[in-house]
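Handing you this structure, nothing more for now.
Note that this complex is displayed minus one protein chain, with the remaining chains in position.
Now for chain A:
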Amino acid sequence: MQAADADAGGPAGGADNSLEGRGQGGCGGLCSAGTEAAVAGAAPRVPRPQHAPGPGGDALSTAGRPETRVHIFALGVPFPSHLEAEIACASLAPDREPHGGIVEKQLTVTDSVLAIRWRAENSRLLRISIINFLDQLSLVIRTMQRFGPPVSR
């Protein structure tokens, strides 16, 4: 099993400044395998919106305040089996993000890949959420390595 913390960028992830619609299929505790291909796909790049310069400034310095842009981060974590991906998903999904709904994240499982998709306007809180998630994910993986494999159902 690949260590998720080493391959955090994985097959996909990338920050993207474009506005996107909400991702599909949350993990509500029990993850269902989705058929959507959006899982680990990089979002299409769009050109940055142009802004008119403010008084005394040029276009770059006033190219939108960071707090008003929506940031999307997508991460795909491969597991040895579909069941293990589901177990990880169900372990990591139930706890809500702090600070109300400033950072949203959704977990889905497709085949044996756990996909997590973050959406936030605040880049600092987004970064914190991702780092915390990776710490908890690492713990889940270590637990599975040490006390797994899952018993047969």
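Methods note: a residue touches a chain if its C-beta (ideal position, glycine included) is under 8 Å from a C-beta of that chain, and two chains touch if they have at least 3 such contacts; residues count from 1.
Rule of thumb we're sticking to: contacts and distances are computed from a predicted model.
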Name of the absent chain as recorded in UniProt (options "Dihydrolipoyl dehydrogenase", "TBC19 protein", "Septin 5b" or "N(6)-L-threonylcarbamoyladenine synthase"): "N(6)-L-threonylcarbamoyladenine synthase"
Chain A, residues in touch with the chain not shown (by the definition above): 28-30, 87-88, 90-92, 94-96, 98, 132, 135-136, 138-140, 142-144, 146-151, 153
